[in-house]
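Removed from the display is one protein chain of the complex; every other protein chain stays in position.
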Amino acid sequence: MTSPDGMRTKELSMEKGQLLDLYRKMVEIRRFEENAAEQYAHGKIGGFLHLYIGEEAVAVGAISAMEPRDHLVTHYRDHGYPIALGIDPRPLMAELFGKATGISGGRGGSMHMSDPERNFWGGYAIVGGHLPIATGIALSNQYLNREAVVVCFFGDGSTNTGAFHEAMNLSAVWKLPVLWICENNLYGMGTAVEYVSAVRDMVKKAGAYDIPAIQIDGQNPLEVREATEKALEHCRSGQGPFFIEAMTYRFRGHSMADPEAYRTKEEVETHRASEDPIVRFSRMLTEDGVATQAELDRINADVEQEMEEVVRFAEDSPVPGPETLMDHIYAEPVPVR
Amino acid sequence: MTSPDGMRTKELSMEKGQLLDLYRKMVEIRRFEENAAEQYAHGKIGGFLHLYIGEEAVAVGAISAMEPRDHLVTHYRDHGYPIALGIDPRPLMAELFGKATGISGGRGGSMHMSDPERNFWGGYAIVGGHLPIATGIALSNQYLNREAVVVCFFGDGSTNTGAFHEAMNLSAVWKLPVLWICENNLYGMGTAVEYVSAVRDMVKKAGAYDIPAIQIDGQNPLEVREATEKALEHCRSGQGPFFIEAMTYRFRGHSMADPEAYRTKEEVETHRASEDPIVRFSRMLTEDGVATQAELDRINADVEQEMEEVVRFAEDSPVPGPETLMDHIYAEPVPVR
Amino acid sequence: MAREITYRDALREALHEEMDRDERVFLLGEDIGAYQGSYVVTRGFLEEYGRKRVRDTPISELGIVGLANGAAMGGLHPVVELMTINFSLLAIDQIVNHAAKLHYMFNGKFTVPVVIRTASGWGQLGATHSQTFEGWYAHVPGLRVVMPATPRDAKGFLKSAIRGQDPVIFIEHSLIYRNRGEVPEGEYTLPLEGAEVRREGKDVTLVSWSRGYYLALGAAEDLAKQGIEAEVIDMRVLRPLDIDTVVQSVQKTNRLVIVEESWRTLGMGAEIAAAVQEHAFDYLDAPIARVGSLEVPMPYAKNLERLVIPGKDEVLTAVQGVLARELVTVH
Partner (left out) sequence: MAREITYRDALREALHEEMDRDERVFLLGEDIGAYQGSYVVTRGFLEEYGRKRVRDTPISELGIVGLANGAAMGGLHPVVELMTINFSLLAIDQIVNHAAKLHYMFNGKFTVPVVIRTASGWGQLGATHSQTFEGWYAHVPGLRVVMPATPRDAKGFLKSAIRGQDPVIFIEHSLIYRNRGEVPEGEYTLPLEGAEVRREGKDVTLVSWSRGYYLALGAAEDLAKQGIEAEVIDMRVLRPLDIDTVVQSVQKTNRLVIVEESWRTLGMGAEIAAAVQEHAFDYLDAPIARVGSLEVPMPYAKNLERLVIPGKDEVLTAVQGVLARELVTVH
């Protein structure tokens, strides 16, 4: 983590309600993911399941700075972003359950949440694949003078893909309004950054495209929010893309199938102990007198209950009807063969 | 061109014979290409034909610094490199004619010259495609302790490909002995660098991989040679890749089919007038008293004659036998179907 | 009233008309602007429409198709030019794993109306620049794949592709850009479906598409002189594939020869043959014959290249083969 931990809440001109909202969103994500893990263990969820636990402050901080007209595109570790955006978590959980009420009708699964009505264009499962897509959405915004910024999240690992390079270059050449947010959690799946990236600091990669870049502490939602605000201003003013590298850490395995042979329990514990974004933020809030522990506990309990209902909703929903299987392969009718 | 033209021959500890050899190689390339253009016009050569006219000093300067154990990989504009390497031009011309005596038996054509016995692994026609291949040859050299460096030539346009990014990163991560030489001739086909690359100076791209890089005057064979010598030393000493950006200019169209709608005649004339590497080098040689104009003229005449013979050889050679058509699809026998 | 124009001009008209009709239509691709297009299809477009709508791109096939996917999701109608179909391999992840999937995977919530124009073809271009992959794209649900042979289809298909809501792989051919043919006066579009019987005959059915169609037609004319009446079908659209038209023809002729430029193994012809034997089994009097390229990376030398690409002689030989065949039943 490169920035000092000392960012105080009072330095920011935020209302208490807003601050508690950030807190609540982080807790919602955490509990959502814990519930998902549990349901996966019960066999209610299949396939891949990538949890965002430990990285909540990045999504929550950044997305809190976005305006409704802005757009969101993410990789496959994509449960946190829609929750941060305020999307109802029930269809998200239902999606994991493969239910008709899922946000993608049960067709997408964990890696493919989306809600275009909220300008959330989805999670994508091919590493690097969504970066050119985000670039294109940004082009449509520029082309149609929408004054909207596309915020695109991706991991350190994806910066080694050719798609990353091509997308960065295109976004810079055409000065597209896109904010690149790289979540550097030190690993791509089980491979540590230093073994696969020529540079350890992802911001350095932005230099190859003259894209202004900043590296920040991704465990502090306020620092993330502030950096995002400035970056969005830059993008919105027509100066082209901006690049944020948020240093963070994944507390759980890459996916539920990951035995975590590539890192020690101690390493994970050290990070958990000192860098849990929820623990850090609650300390900040109580020490600054913004909220009492009791207030936070009430939020925690509230979210706990909410998530019970979320799981129940998913559980009680019907599976997609078999008669829908062949719908939406094409947007326009295709003659049957 | 970023470096001053004033590099004097005497600053370099080169024998007259060596200097005249550089001169001769450049003239050979020029005349070879002019003859190829003529034969193309006569219909003796088909398909694509990309001429190296105007860029001779890059190949000649760089390759003169290589040792026999070093390796060479290039893109499709690949007639100049083998000539600089001292490969007999007759099979090169025969290749253009699609003859059995061609360096690739007439199967490769203009874009696919190679001579693995001389560690020349070929010209490649997919832009960017040869960069990962060069990286792999470098890995084989490192793995087998060959202490050889792979010198890989490519254009400004190819730096925008995903393959470029992936290859650069891999070469840096594994500290592979590969010398990247980017020929920045200001255009990729008909598209000027500024329209398609976020940065105008390709050296900037090397920074994303912490690869040391230098931008040089590619029209001066001595500057190219000196930079290459230092770069090869770096690579050979186990410090990983090096990146040279040689500023140059293509005097002819991208290929024979190019009507050059994208640049003015004046622009080309200006470059031709002030940056012809052969004119510049001959002036250097005569002004420094290394050679008289008469000596150079003799070389010119000699090369002229040599190239007549080269064309005659190609012309007189037989086409590949139809019975060879299905040879070498596989290296090992495949049961007939 | 009809006019006769070239295949290239048909494409140019389609692009012009659609760009004039709808501001959201724009072009992007390598060297389509200042260079005027590597097959000169977009000549003059940069000058006419400006840099906003005619975008010269970096050499980033994957990136530009991905960008076009995103732009399409965002409400534009991008028409990407991939210089040749060989380079589409670099973009195939964005085509197959993205364009073809997103509408379904996200439950129909948005569309990806992207058109990818690219060119098949050959002509001493060597192994990496002489391939054709229409069969690969035709394998993928979610894509529409067209490969028009005539100026009329080229124009009508391209206009429909641009107006449609689905990703379309639009495959041209470098060796037919100058072919001339009739196109209707005034506006028209053509639905992206259906094969067409272009020449009627009763003795044998020849099926092809794109440049292969002309080869088949030429062979049919030769056969006519020998008194053999070949029915010639231009497939036009490769996904969805109109097998019915072929089956109906085979029910009449009882014999089928498929002509294509790709390697035979797993070329489009494989699917057509497999489907026709399934649906017209009882009507076939001879095995379905497939004429395709020899299975070899394309050599540069002209004399070798000629051996690889099928010509009229190969088609005639195949026709003789299916005609000579006696129907026998062995048990």
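Lettered A, B and C in written order, each chain numbered from 1.
Everything that follows uses one rule, which is that contacts are C-beta pairs under 8 Å (C-beta built on N, C-alpha and C of every residue); 3 or more make two chains touch, one makes a residue touch a chain.
These numbers were taken from a predicted model, which means no experiment stands behind them.
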### Query
Which visible chains touch the chain that is not shown?
A, B, C
#### Entry: Candidates B:Gln39, B:Ser110 or B:Asn169 - the one touching the absent chain
B:Asn169
### Query
Pick from C:Ala127, C:Val146, C:Leu217 or C:Val246: which residue touches the chain that isn't shown?
C:Ala127
### Message
Among B:Gly17, B:Pro68, B:Gly289 or B:Pro335, exactly one should touch the missing chain; which is it?
### Response
B:Pro335
### Query
Of the residues A:Ser158, A:Ser171, A:Asn220 or A:Asn300, which one touches the chain left out of the display?
A:Ser158
### Query
So which bits of chain A touch the chain we can't see?
46-48, 95, 98-99, 102, 104, 106-112, 125-128, 157-158, 160-162, 188-192, 195-197, 254, 258-259, 261-262, 319-320, 322, 324-326, 329
#### Entry: Residue ranges of chain C at the interface with the undisplayed chain
62, 86, 89-90, 92-93, 96-98, 100-101, 104-105, 126-128, 131, 135-136, 138-142, 239, 241, 251, 254, 262-263, 265-271, 273-275, 277-279, 281-284, 286-290, 295-297, 299, 327-331
### Query
Going by the touch rule given at the top, which residues of chain B touch the chain that is not shown?
71, 73, 104-105, 107-108, 112, 114-116, 121-122, 124, 126, 129, 131-141, 143-144, 162-163, 165-167, 169-170, 173-174, 327-332, 334-335, 337
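Definition applied: only the chains that are shown with their structure count from here on.
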### Query
Taking each chain's centre as the mean of its CA atoms, which one is farthest from the centre of chain A?
B
#### Entry: Central chain (by mean CA position)
C
### Task
Provide the C-alpha centroid distance between chain B and chain C, rounded to the nearest whole angstrom.
37
### Message
Quick check: how many Å separate the C-alpha centres of chain A and chain C?
### Response
41
### Message
If a residue has to touch 2 or more other chains to count, which residues of chain B qualify?
### Response
160-162, 195-197
### Query
Do you know which chain C residues sit against two or more other chains?
57-58, 60, 62-63
